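Removed from the display is one protein chain of the complex; every other protein chain stays in position.
A and B label the chains in the order they appear, each numbered from 1.
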Amino acid sequence: MSKLLSAIQQNREWVLQDWVQRLRQAVRRRDLISDRELESEASEIFSVIDSVPAGTTLEDFGSAGWQPLKEMLAALSISRATAGFTPSETAIFVLSLKPTLFALARQNWSKDANDLFVEVSVANDFVDKLALYTTDSYIHGRDQVIARQQEEMLELSTPVVTLWDGIVALPLIGTLDSARTQVVMESLLQAIVQTNSRFAIIDITGVPTVDTLVAQHLLKTITAARLMGAECIISGIRPQIAQTIVHLGINLEDVITKAKLSDAFRLALERSGRKVTRADKANGSVAAAPRGV
Amino acid sequence: MRTTGTVQKTETVPIQSSSDVVVVRQRVRAWTTDMKFSLVEQTKIITAASELGRNTLEHGGGGKMELSLVVNGARQGIQLCFSDQGPGIADIAQALKDGYSTGQGMGLGLSGSKRLMNEFEIDSKPGVGTSITAIRWK
Partner (left out) sequence: MERIPILRMGNYLLVTIQVDMHDKLALTLQDDLTNRITEVNAKGVLIDISSLEIVDSFIGRTLANIASMAKVLDAETVVVGMQPAVAITLVELGMSLPGIRTALNVESGMEYLRETVTGHEESDEDDGDSTED
């Protein structure tokens, strides 16, 4: 069994100091973390290594004794990922413990080449495992950030707006993939219920291309809205998209389409028994109805 | 069925009458709520369970549903397995077609529930019975 752990515990002052020294040289991100914070993090981690329960060995990183250290490294990597450190900057934090342990081994066992080799390779394995664990946790933290951002973007990209009492519109902008169309569909249907709208206008002026899958999703949305008792109108179909739709053989015959959002809005107003008229200025009345729509 | 994940816990619901199909729906609802599926996903899974439960009752003459939590790496899913000792399905490809029906339904039971789930497999031997396994991942 390796004697390195007890050597670390006997020379704790020196080991910590040496490690912090190396950290200062290696991690040059003073914009993100101050020397003092770095030092306190190092000493926290070191104190966990220092105080592992008796019988825990450096060779067995999977044992329960190392659990507190793992938790601390995981928390550290996740906070690093969120703060904007790169993976290598995060890994170096742990890896810079390696030369310190090598130096310690050299001090203690330089007389016997065999002993020295054993201890150095134990230190090597141990620090590598720490670094791998840190990197894994870092990636996990990064994944969480990405997932959260994706969710936020999806929410941002589905603004359902009320045009009039009982008429909602969904202006779509950007490429529609399957996942996004699904979210769009759900939030539109939800908005129909919430605002009690009989008419929903889906405006695709800002959509560059429509493929079969997206068209199918749109058709499904329209059918689902109809099942709920609302009518959908698609507006803003661009010439290229009209061509694609016909070439792909997508059947939009049962769907009401209008060239412009304003045409769709006018149709929805008409169907709900409203008429837009220009207020007569000679009578001095204020234009109450929206003009030019 | 090829193993697509490890099974963590299971529950069995017998299907002998049309009110058992209601129990099937209620148990699937409880499971999907616990597993924090979204409302739309829950509705899809419960509807598929309802279709398959009715299929087990009407074509298989009754049987059971086995609910399981399956884990594959970081993914979690719910697995529904319906089995019966009925006459079996002679032509599975035909049974999976939209509009194909032997009973009173619209012929959307199997094909429709396949669309509502992520994985779907039918294992059937004429005269021995049928087992249908469907998974929806989170």
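Methods note: a contact is a pair of C-beta atoms (placed from the backbone, for glycine too) under 8 Å apart; a residue touches a chain by one contact, two chains touch by 3 or more.
Computed from a prediction, not measured in an experiment: that's the story for all the values here.
Contact with the omitted chain, checked across B:22, B:71 or B:128, is made by B:22. Seen across the whole complex, the unshown chain contacts chain B at 18-19, 21-22, 25-26, 29, 39-40, 42-44, 46-47, 50-51, 54, 98, 105-106, 108-109, 111-113, 115-116. Mapped onto chain A, the interface with the missing chain covers residues 165-166, 185-186, 189-190, 192-193, 196-198, 220, 223-230, 272-275.
In the analysis below, only the chains that are shown with their structure count from here on.
One simple way to say how far apart two chains are is to compare their mean CA positions; for chain A and chain B this gives 33 Å.
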